[in-house]
Each structure stands twice: as C-alpha cells, then as structure tokens.
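As you look at this complex, bear in mind that one protein chain is not there, while each of the others sits in place.
So, chain A:
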Amino acid sequence: MAAPFTLRKIGVPPNSANLTEARRRVFDFFRAACRSIPTIMDIYNLQDVVAPSQLRFAISSQIRNNAHVTDPKVIDLLLFKGMEELTDIVDHAKQRHHIIGQYVVGEGLVQNTGSKDQGKSDFLKNFYTSNYF
C-alpha cells in the first residue's frame, strides 16, 4: 500500500515567474487533489455514490474550464482558490451534500456552470452593462 498522502499546508509561495512554472504548479495541485481523493471518499462516505475516476474527472474539468488563461498571476490566484477549496474539503469543513452537489451530480450548483462570458450573445452582454447601446 503506498504511503498515505497528507496535504501539507504551506504558506503562500511567491508568484510564478512564467507560464511554465505556473503550469508546473497546476499539475502539482492536480496531483495533490487526486491523491487526497481516497481520504475525501472516506470522510464523506462517498463509496457507494461515486467512483474515484469520476471525482478525478470533476477536478480536471474544473481546471480545464480555466485552461484559456495565460497570465501567470491569474493562474496563481485560481490555484490559491482551488487549494483553499481542497483544504476545506479535506478538513471536513464541508458536508456531504456540498460535495455531492458540487462535484458529483452533473454540473453542480447553477452559478458555477461554464466559464464566464463564453457563448453569451453581444446583445445580452450590452444589455447587462447598460440601457443604451
């Protein structure tokens, strides 16, 4: 049995210098999240509800949602938020229905679906910003 994986809480590291380092951090985060999956399934009793591969897919689809970002600082911030979420889940600060609703069932909470502003028509974008266009 491989040694059980523990999520170590490190302080905020300095910003990534370039896209390559940001990319490396994304993969490190993804690996940490995947290795925490057995712990998560144990804490929230998800054994009958979902398979680890589905959770892995949920995590990777969230990462893919933001795959178009190119600014390393934005990537760092997204990773920070992702790490915060992962830490909350592993610390049992969330509850079972949160995990099931957000990561197991379909697209999760309505507010989080899809990336922002993609596919919206120009009419709607103008409509939301002002009355006159």
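Definition applied: contacts are C-beta pairs under 8 Å (C-beta built on N, C-alpha and C of every residue); 3 or more make two chains touch, one makes a residue touch a chain; residues count from 1.
We adopt the following convention: contacts and distances are computed from a predicted model.
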Hidden chain of the complex, named as in its UniProt record, picked from "Cytochrome c oxidase subunit 2", "Acyl carrier protein", "Protein phosphatase 2, regulatory subunit A, beta b" or "Mitotic spindle assembly checkpoint protein MAD1": "Acyl carrier protein"
Candidates A:Thr39, A:Ser60 or A:Gln102 - the one touching the absent chain: A:Ser60
Listed residues A:Leu7, A:Cys34 or A:Val49, member touching the removed chain: A:Cys34
Touch list for chain A against the chain that is not drawn: 1-3, 23, 26-28, 30-31, 34-35, 37, 52-53, 56-57, 60, 63-64, 67
